[in-house]
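Sharing a structure with you now.
Of the protein chains in this complex, all but one are displayed in their positions.
By written order: A and B. Residues from 1 in each chain.
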Amino acid sequence: MSTEIVSKKIYFVIWASLMVLLFVTWGVAQFDLGLFNSLAALTIAIIKMLLVILYFMHVRYSSRLTWVFAGAGFLWLMIMITLTLSDYTTRGFVRPYNRVLSNWQDKNWNHLPGDKPMEPRPLP
Amino acid sequence: MNETEAVPVPAPAEVEENYLSAGHTVRSWLLTTDHKRIGLLYLFSIIFFFAIAAVAAAIMRLELLTPPGDLVLSATYNKLFTLHGVIMVWFFLIPSIPNVLGNFLIPMMIGARDVAFPKLNLLSWYLFMAGGLLALHAIIVGGVDTGWTFYTPYSSRYSNTHTVEMALGIFLSGFASILTGLNFIITVHEMRAPGLTWFRLPLFIWSHYATSLILVLATPVLAITLLLMMLERIWGLGIFDPRLGGDPVLFQHLFWFYSHPAVYIMILPSMAVVSELIPCFSRKRIFGYKFIAFASMAIAVLGFVVWGHHMFVSGQSVYAGMIFSILSFIVAIPSGIKVFNWTATLHRGSISFETPMLYALGFIGLFSLGGLTGLFLAALAVDVHVTDTYFVVAHFHYIMVGGTVLAFMGGIHFWWPKITGRMYPEKLGQLAALVTFIGFNLTFFPQFVMGYLGMPRRYHAYAPEFQIYHVLSTAGATILGVGYLLPVIYLLWSLRHGKKAGANPWGATGLEWQTPSPPPVHNFAEVPRVTGEPYDYSPQEEEKKAEDDHA
Partner (left out) sequence: MPETKRALAEHFETLEQQHQAAWLGMWTFLATEIMFFSGLFMGYIIYRHTYFQSFEIASRHTNIIYGTVNTAILLTSSLTMALGVHAAQEGRNKAVVRYILITILFAAAFMVVKGAEYYEHFKNHEIPGQAFHPIPQAPQAVIFFYLYFAMTGLHAVHVMVGIGVLSVMAWLAARQRFDRVYNTPVELAGLYWHFVDIVWIFLYPLIYLIDRHT
């Protein structure tokens, strides 16, 4: 239950940390760190989100049930992302035995998605 | 002697006004926040939409009587099956049991005075009607020919029909679904009567809780998907357009992320109804209560991870296809658990064949058949063979008509005395149940056969060798139509002429039967206290009573 009144000081501390994190994420983005750039940006975003949810939204002081309700949306978002990516990341892993289809895929799939065409695999 | 004359016998049922007699004005219905009245508003609305979609089905079946396309043009036929699909799925099946029976019963079953948010409940009906009328308008001004799935880029770029308006209608009705689901979840969490712990809840509640989970978590995805489709059509560009590098398969992913769980929105509430009917008419405690309860939750959760089986031939990667295929097989487990438990409940029960029970038994048979053919479709190789054939059509009609509609009819008959305070003519009811069952099987069983032989779906003309199956199917549809019409007639008749029903005509357990029929405005004179498990039936006692009566 959120009837518990949180001290004002905590809100200011959280706000200050959010601002520091904003500065850090902006700063990190100025350097070329390869893949680590996205990783850092997303990690910091998640930390910021957790701070807002736990303190501003009082979840830290709330019942277990609230934790479940708050988590459910994110869990389901993860289900969607994981399974949809299971399609996009594995396109072309298994090639149809049908020669016509395979040829079609070689011609079209490699050029349709994106800037970096994949190497076509040799037919068995 | 003069004492008996002086003191009039008070009729307890008439002391408090019931929810029907509480107001007779149109305003008292349109501005009501009473969950029972909202349930009835939904009942009238979905029957209206059902009739429209049924007419479309009838025209299609007539067209298919002969191989050439001689009754309607191919373009008209496309609009007919779209109309049938859209209206039946979003404006009949999805709201059918949850919004009518669920709305009416959930607060009563848990001993509450109303749902948690009565105003949102009314808003839900208005959104539903707004969406429904918008969809209807789209049909009247020219219809839509994309099929109920709205696949891009056809729907977003090439179709010359009213896709945006139709999608907007569905978008609005989606918010109605969300509000209903939200209401049910909170109602079950917060409004239970004292002593009513989770494992004392009727299974009706468990199933509806699972349904609400899907309503709340899946429907917003449909909303955003249709929104993007609409923007793409209006704006002329978007993320599903292959000409700009977009991927139409992404639309299918998002669409089926909603639409596969939506199938469970249709079937879980039917399971809810059947779980009430079977123990009542077997006079036996339900077998494996916890298994059925958890199976409902498992179906709701697993239902979210199988959507890819609608896309085996869409260009999805074969690896993903394998993953989705395996996951799809897993959903069969909780469904199977339920069927086994219902059957085990029947075992050594004191079974009687009243109308609701006939529908429930029909449900078990048809749902099993529909579910088992679903396993064929979950298998990659078989699915490639039967994709977009009548096999698929027959499969989902076994689930949606054989499952949901039969359970809906069973539920309506079972709770009709509670809703109206009147009994319907039992013999006619049994006849209608039988006619429906026969008509249904005659309509859809031939479709399995012709689908497997290669009859593709969504065509208005076909090769002559399939005619025999189509004739059988159309004949069956006619019988099915009679089976639907009969209850409408005698249920309306019973409103005035039916025998008055007592509070509990079936001798059923459950809190909803402990209050007068029709229930008073606030359901219970005082908040009930629950001390025992649900389904407290005893076949031994029942048999002894029957023997005593006989002697």
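Odds and ends about this structure:
Everything below uses one rule, namely that contacts are C-beta pairs under 8 Å (C-beta built on N, C-alpha and C of every residue); 3 or more make two chains touch, one makes a residue touch a chain.
Bear in mind the structure is a predicted one, so any value in this text is a computation, not a measurement.
Only one residue from B:L93, B:L127, B:V164 or B:I185 touches the chain missing from this view: B:I185. Residue in contact with the omitted chain (choice from B:V144, B:V221 or B:M455): B:V221. Within the full complex, the residue among B:I239, B:M297, B:I351 or B:V530 touching the omitted chain is B:I239.
Looking at subunit A, the residues touching the absent chain are 1-3, 5-6, 8, 11-12, 14-15, 18-19, 22, 25-26, 29-32, 37-38, 41-42, 44-45, 48-49, 52-53, 55-57, 62, 65-66, 69-70, 72-74, 76-77, 80-81, 84-85, 88-89, 113-116. Subunit B meets the missing chain through residues 112-114, 116-118, 178, 182, 185-186, 189-191, 216-221, 223-225, 228, 231, 235-239, 244-247, 250, 253-254, 522, 527.
In this section, only the chains that are shown with their structure count from here on.
Listing the residues of subunit A that touch subunit B in their complex gives 65, 72-73, 76, 79-80, 83-84, 86-88, 90-94, 96, 112-114. Chain contact summary for the complex, subunit B toward subunit A: residues 189, 217, 221, 242, 245, 247, 249-250, 253, 257, 304-305, 307-308, 316-320, 323-324.
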